[in-house]
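The other protein chains are all here in position, but one chain of the complex has been omitted.
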Amino acid sequence: MAAAVPIDWIVGWLDVAGVAVFAASGALTASRQQMDVVGFALVATVTGIGGGTIRDLLLGTGPVFWVFAPSYLFLCVGVAILLFFAAPLLESRFRALLWADAAGLAIFCVIGAEAALRAGSPGSVAVLMGVITATFGGLVRDVLCAEVPLILRREIYATAAAVGAGVYVGLDAAGAAPIAATLAAFATAFGIRAVGLTRGLSLPVYRNRPGRDDGDGGHG
Amino acid sequence: MAAAVPIDWIVGWLDVAGVAVFAASGALTASRQQMDVVGFALVATVTGIGGGTIRDLLLGTGPVFWVFAPSYLFLCVGVAILLFFAAPLLESRFRALLWADAAGLAIFCVIGAEAALRAGSPGSVAVLMGVITATFGGLVRDVLCAEVPLILRREIYATAAAVGAGVYVGLDAAGAAPIAATLAAFATAFGIRAVGLTRGLSLPVYRNRPGRDDGDGGHG
Partner (left out) sequence: MAAAVPIDWIVGWLDVAGVAVFAASGALTASRQQMDVVGFALVATVTGIGGGTIRDLLLGTGPVFWVFAPSYLFLCVGVAILLFFAAPLLESRFRALLWADAAGLAIFCVIGAEAALRAGSPGSVAVLMGVITATFGGLVRDVLCAEVPLILRREIYATAAAVGAGVYVGLDAAGAAPIAATLAAFATAFGIRAVGLTRGLSLPVYRNRPGRDDGDGGHG
């Protein structure tokens, strides 16, 4: 049944959905900074198209994807205007931001890895490109708004993108149908991030051993 | 009368002026961080050529504009050295920084939109490219110097660049003479930003409704 749906159609819609949810996460961050509506639109647009833009720049494939496809910009601006008025209705904008970011992370790690493989990159590069596509839009958002990057929060974050991109590259190398690889990788990345968000789970982190460091005070 | 002046000449000089005033804003920011003269030169150069560099990268037009035109670098370094010695003479360096940044913003929103249209982009992309060209040089400056991005200050900022770029694209589409479109767009952007600076005017901003948010504490 699923095999009857063309993969390009799925990837195309996932891409649109990823841009939209990252644009929403940008608008919600703008709301935390009490920006005006143009600020909402700018942060939403940069967040929505930022990850894919950096991916296209690194792959060196000429003008980035939205330069001749302005509908991406209309989508981001539309989401920004909607949230400028609708955000106050959200029970908790910070939780909404985290979930929109999680969905974008899961979508873009697949899209990024898929685009890199299509451009002929080896698998390891495709995994990194998935992680960069998934995390750098949000990073630019947080830098633009002077917020602490989500990547620094305790819960599993970049790990979800890395595993998701790895699942896609692995299934692709194993000859799986593109649609199966896409959906499995998305579900894996989103599931891992969701567990991190709902349970506060994290990988074992590096811990300073107190008393061994000079110049590290306050970080231990 | 003005029609006798070739538009390329006007755009060329505006470009030089934009690089110079943004370089000055970078040097003034470096002065606030008490950098040495090499730090002045680096921050001035990155701020002066940063916006146009990002625009060229996104348009995918090969090496960025200054790689084979080193006079841009000499201009930035010259401005930096001048301000390293002259900045103490300024009554208020922070006000000077804001006005230099405003002039750069108004010039670069026009230059960015014009370059995008020339590269064949649709109007909406040209407006975004104007905003990016106008705001990202200053953003890199503020990140480099760990200052709060100007884009986050309360006064109208990105809005001025967006309206200026929009005026240029609109007049261009309406068949206006390039020079008229250029000057009208510059005047619009600078005027809007100047009103924001002198009157402290701002667009209506998004306001949190207190008591509705968890996890948002301290941002409301």
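A and B are the chain letters, set down in written order, and residue numbers restart from 1 in every chain.
Basically, a residue touches a chain if its C-beta (ideal position, glycine included) is under 8 Å from a C-beta of that chain, and two chains touch if they have at least 3 such contacts.
Source: prediction; values computed, not measured.
Considering the whole complex, which of B:66, B:136 or B:186 touches the chain not shown?
B:66
In the full complex, which bits of chain B touch the chain not displayed? Write them out.
30-42, 45, 53, 57, 61-64, 66-68, 70, 73-74, 84, 87-88, 91-95, 143-146
Provide the residue numbers of chain A that touch the chain removed from this figure.
57-60, 116, 119-125, 128, 131, 135, 139, 143, 148-149, 151-152, 156-159, 162, 202-209, 212-216, 219
Following the convention adopted for this analysis, only the chains that are shown with their structure count from here on.
Can you work out the whole-Å distance between the CA centroids of chain A and chain B?
For chain A versus chain B, the centre distance works out to 28 Å.
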